[in-house]
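Input: one structure, supplied below.
For this depiction, one protein chain was excluded, whereas all remaining protein chains were kept in their positions.
Labels for the chains are A, B and C, by order of writing; each one numbers its residues from 1.
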């Protein structure tokens, strides 16, 4: 996995591609990604499925953390809590993520997901940082 | 939205369909859904994206809660915390969900996601229950 | 319970008194409380017990939310997630809390707990808002 990843690499993140996730900024422990709501991403209420919003946060956290760990380190999600404020049925979502604390092995990140400037969800997650070759 | 939903209705849950989510049981505050890992669902580590696992839990919670609320009630996710124990790269995941507490307006549910009988993730979520016509 | 509570009322919050919690600001959906570490509040590692830090966040959230709900409404904690960044062994902790979203029945709040200006813990919680006489 390239550590200095460009904003988009074809096939780098298959599930991100499937839902149409696009990064617009990744640097210094921060990231921003965007997504256009479409019919395939809806839940039974005809609103954006919460799993899509969650995936923005989870992926945004990975990108933000990857931008500030060492070249021989990798990271993965330990746990994330996400809270939803408002259903979204169309338009564009933006997810801004930042590292709020980082020690050698553990980092905490938070993501704010907005729809037309309005906060629609927030996530707080814990990540593990480890050496690339663990075994 | 039909309250006594059958295990599968074409187009009922578009995002569930996109990721290949299938319910095998929904009754009395419990649900079970399954998913086959495929190349489109992977993350940059070439493991199943955590957003897919989360979507199993979120959707499983919705189905479980829907099975035990009144006919004129609906429900939606307030917040979910999910914790991951092991990366999954192929095979079938099973997500078992149950309502662990329900009051008039709030319910708490938990999901266990297993891969070949082994616990790979667990989620604990809070849901809102409300009358069908909110406005 | 008086809705326009002053910053301190003898006996208003017995457990807050037991741990020495003092509010320095409560208004418009925000609160600030402080606490001096003392020997009775330590854990087996001789650091401040995480339950004390949590109590600052939980109590701070209650005060912040109470300041912005109607006179005939009350509130109580549904769930809180707290994450710790650094152990504290002495000195003064400050907990700043704010409502980040509020609907009619549900509110989300976050607390930042600092020690000498440094973030040592963060909490994200969900609260229920209800009419004073529910039955």
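Operating definition for what follows: contacts are C-beta pairs under 8 Å (C-beta built on N, C-alpha and C of every residue); 3 or more make two chains touch, one makes a residue touch a chain.
Note that the structure is predicted; figures quoted are calculated from it, not measured.
Of the candidate positions A:34, A:47, A:78 or A:100, contact with the hidden chain is made by A:78. Residues of chain C in touch with the missing chain: 1, 12-19, 39-45, 49-52, 54-55, 58-59, 62, 74, 76-84, 87.
Although one chain is not displayed, its contacts with chain A can still be listed: residues 78-79, 81, 105-106, 108, 126, 128. Residue-level contact of chain B with the missing chain is found at 81, 83, 85, 100-101, 103, 108, 119, 122, 124, 126.
Here, only the chains that are shown with their structure count from here on.
Annotation, chain B versus chain C: rotation angle of 180 degrees from the Cα superposition, expressed as a multiple of 5.
Separating the CA-averaged centres of chain A and chain C is a span of 29 Å. Spacing of chain B relative to chain C, judged by their CA centroids, is 32 angstrom.
If you average the CA atoms of chain A and of chain B, the two centres end up 20 Å from each other.
Residue positions of chain B with contacts to 2 or more other chains are 78-79, 81.
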